[in-house]
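As you look at this complex, bear in mind that one protein chain is not there, while each of the others sits in place.
Here the chain labels run A and B in written order, and each chain numbers its own residues starting at 1.
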Amino acid sequence: MSSAGLTAAAMAAALRRGEVTPQELLADARAQVSRLDSSLNAFLALTDDLADRQAERATEMLRDDRLGAGPLCGIPVALKDVLCVEGYPTTAGSRILENFRPPYTATAVQRLLDGGAVPVGKTNCDEFAMGSSTENSAYGPVGNPWDVERVPGGSSGGSAAAVGAGMVPISYGTDTGGSIRQPASLCGVVGFKPTYGRVSRYGLIAFASSLDQVGPFAHTVEDAAVAYAAVAGNDPRDSTSVIDAVEDPLSALRDGVRGMRLGVPREYMGDGLEAGVRERVTEAIRVLEELGATVEEVSLPSTELGLSTYYIIAPAECSSNLARYDGVRFGMRVERPSLTETYLRTRDQGFGNEVKRRVMLGTYALSSGYYDAYYRRAQKVRTVIAREFDTVFETVDALVCPTSPKVAFTTGAIQDPVEMYLNDALTIPVNLAGLPGISLPCGFSDELPVGLQVIAPRLQDARVFRVAAAYEAATEWHRHRAPLVAA
Amino acid sequence: MTAPAAVDTGYEVVIGLEVHAQLLTRSKMFCSCSAAYTTAPPNSNTCPVCLGLPGALPVINRQAVEMTVRTALALNCEIPPFTKFDRKNYFYPDLPKGYQISQFDLPLSQDGHLEFDVDGVRTRCGITRVHLEEDTGTMHHAGDVLQEATSSLVDLNRCGVPLMEIVGEPDLRSADAAREYLVRLRQILVYIGVNDGNLEEGSLRCDANVSLRARGATELGTKVEVKNMNSFRAVHHAITFEIERQAAVLDGGGTLVQETRGWVEARGATVSQRSKEMAHDYRYFPEPDLPPLQLGRDLVESIRAAIPELPEARAARFSSQYGLSAYDAAVLTGVRAEADTYEALVGAGVSAKVAANWQMGDVAALANEHHVALADSGLGVGGLAALLALVESGAINGSTAKELLSELYVVGGDPAALVTERGLGQVGDQAQLAAVVAEVIEANPKACADFRGGREAALQSLVGQVMKATRGRADARMVTTLLRERLSG
Partner (left out) sequence: MPLDPVEVAHVALLARLGLDGEERRHLGADLDRILDHVSALQRADISDVPETAQVGTLVNVWREDVPAGSLSQEQALANAPDTDGEYFKVGAIQE
């Protein structure tokens, strides 16, 4: 019987009981990919040799306690293709990096490898992590496991779909403005964005440096917590990495929410929500109340400025981060006699439209004469937004709200970039303030998953898991699997 | 080629110098690659960070920060409590990330000054700021002329080496002043151990901003940036040329173009470097990958306390403490290692004047000849001190000492032992010398007569005869005294 669709916890237990081997889990994962990926396109490449070697290693580690087996030892995982893996193509979903093979491995990935995890492959994503539907990938869109004609969300659509389709129990994505939480919501899985700085960005192809974070997808909150802990912690190679030790997210996981104060930001429950989303989230909040939390409405007045702030800061940083893609030392080069022409042609052909849009926007916002009006101003509004969260957290312990204003939409349905940006309105402010946030399933609307978002103060990642775990334990959504998971 | 004499063009000359100095750290500014890149094969001294690979992140080198603060303090700058790095964005193949991590509006230090003498006149030049950034890679262009090369080769070994930028106020008023500023600045940088002072090889680089204005005017004229000056002489010549060029343009009623010009040694002229000046919009913004620096008072003061005595102060102390002339003190403190050597000699018991004379004279000549300083030579400071002790005690005379110094400089040895072994001791026994003097007087009647007749030089030849007779070991002063006595009786 295939292990496809099982949680990592269940797989880990089976491994320890000797009921299954890492090689068998890997084979099941590969079979599931083989069966489903032609219609989902979640994977860009399989890291076969590495996976086989890691399965070997995991077998050794499970036999010998001294070898440092991590909690994901022997577990198949998938990695968003913005995470460098030495010797394997890492494309960031872009043509400009089509054959780029990094000579080094990202810290987060190395920690997984050191603990015996088995990386099955690199997942598809919006080009350079810019997008909310994975339609901006240069390698084709990804299907939503619940309805392959619909988007899985983005930019980590491939990683979300890989878990949602039962290919792997754990995958890793990145979240800059919602790119883990929103696809998790649309694919009916758990997706966690850590406090900014909790997980090393060394080896993560940068989009917006002050906003990017690596985080896990999983079927359950506990799995997500384990997957987070497996990669979290200070990295001397990342100067923005938090120095304080990581609080174990499992220690208080089952403490429940009795006596906790939860806030619902009124600006997050506004008119932009689909009716079904509003209903499911409202029900979910009621469940938390029944579990003993006190729930009150709070206000984050600058929420509506979040989108504008983000769409100045993120493009500004990315316009600089993407300057290195010039065809000189790696990646695609469109050769022309002069250097300048080479730059112009290479970047015009190598980058897709959304990337060009953001690079143009960012360049403009930083350019002489506009810096004060756009970039500097946006960084100040960012402070205002962050302070509003601080104020609200003086009266409540965590926030609960929807993740995405809508359920999964049809591929191709949204052509207007601004309309696409609105998908991140409820997730962006969390990145601007550097807070931890999670999305977990809270029901369906028109048979499509709806996600509940939980947000906590900076460095209170454990608290996010605790609130989410309490809701999850009182409901059955985490047991649901997309129909295509089973044969 | 001697420096052209300064021409008074009738305008006021305004010069500001911008100096870039590679720091003597062991590793690069933002990664752990070695900073000693010059002998490495091309592109063999890089890593994902300095190669600008996707996903790589910078980490600040603490020693580079410390050296920059040290420099800023030595240049009398203020160290603000908060400083940060910024990205300077532009495209060029020797800049892998497409931006340079530098400092824009909140640099490590500001508002300092440097004092030096120009033709004996005390001069002060303001230092606008000293900040920290990373160096770029290097490029070789096929053929020799950039404008005609069809391809270029990029070497990123140098990319990421820590670079300190020292911006001087436009307070310099002549090419001489510019040169003296640079000489003094370089001396200080080498003294405090942050830079090797090598203008020729480019670990120290100087650009000059030169403009002219009417005397008494307050507004600045059109500024021209002059680059590619690889020696003090080049700096002087280039600036002199530029002043005259600008004056000629203005005198002819023309207008000057704000541009960058390169000094071409072979032509003795500055040449415009940009056919079309492409305005750079660097789009500076704070580096999001690096948290800011807050340099507390304790840290700054501990760095200040570790700064060695600077050259001017040391020269002044040498004058007063050792009774040396200003000139001698300046020579002996020009290079810190030399000053250390001098003080070690005096510390070992050699008298101040003797140590000074020998160090500036014979020792300097030998150091030059053998390309090794006394402190690193076979003889060493201790050996010289022992040798000079023999001179000061009268055990050997000056010329014996010179010979021994020359012999022992490279290979080393025990001077006292050699003196005994070879019987080189000075003959200072008056009775012994008196006998030789008498013989020489008898054998040289003409010289004696000449001396008595008023020719001093004749005495020298008699002294020479005595030295010859004693195989150079006589105490020359005593001989001279004895000869005078005998001949004037």
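By our rule, a contact is a pair of C-beta atoms (placed from the backbone, for glycine too) under 8 Å apart; a residue touches a chain by one contact, two chains touch by 3 or more.
Owing to the predicted nature of the structure, the values given are computational and were not obtained by experimental measurement.
S.K.: Write out, one label after another, the shown chains that touch the chain missing from the document.
M.R.: So, taking every chain into account, the missing one touches A, B.
S.K.: Tell me which of B:T9, B:Q63 or B:Q460 is the one touching the absent chain.
M.R.: Reading the full complex, the residue touching the unseen chain is B:Q63.
S.K.: In the full complex, which of A:A10, A:A45 or A:A386 touches the chain missing from this view?
M.R.: Checking the options A:A10, A:A45 or A:A386, the one contacting the hidden chain is A:A386.
S.K.: Among the options B:G10, B:G254 or B:P291, which residue touches the chain absent from this view?
M.R.: Only one listed residue reaches the unshown chain, and that is B:P291.
S.K.: Footprint of the hidden chain on chain A, which residues?
M.R.: 99-101, 103, 196-197, 210, 236, 239-240, 242-243, 302, 304-305, 307-309, 311-312, 319, 323, 326-333, 335-345, 347-348, 351, 353, 356-357, 359-361, 363-364, 367, 373-374, 376-384, 386, 416-418, 421, 432-434, 458
S.K.: For the chain that got dropped from the picture, name the residues of chain B it touches.
M.R.: Residues 25-27, 32-35, 41-48, 51, 59-65, 84, 91, 93, 139-141, 146-147, 149-156, 273-276, 278, 281, 283, 286, 288, 290-295 of chain B touch the chain absent from view.
Keep this in mind: only the chains that are shown with their structure count from here on.
S.K.: What residues on chain A touch chain B, complex-wise?
M.R.: Those residues of chain A that touch chain B are 82-84, 90, 92, 97, 100, 102-104, 106, 201-206, 208-210, 236-240, 316-317, 319-320, 322-324, 326, 328-330, 337, 339, 343, 363, 366-368, 371, 375.
S.K.: Show which residues of chain B lie in contact with chain A when the two form their complex.
M.R.: Residues 48, 51-60, 87, 89, 91, 93, 96-99, 150, 152, 154, 156, 281, 283-285, 288-291.
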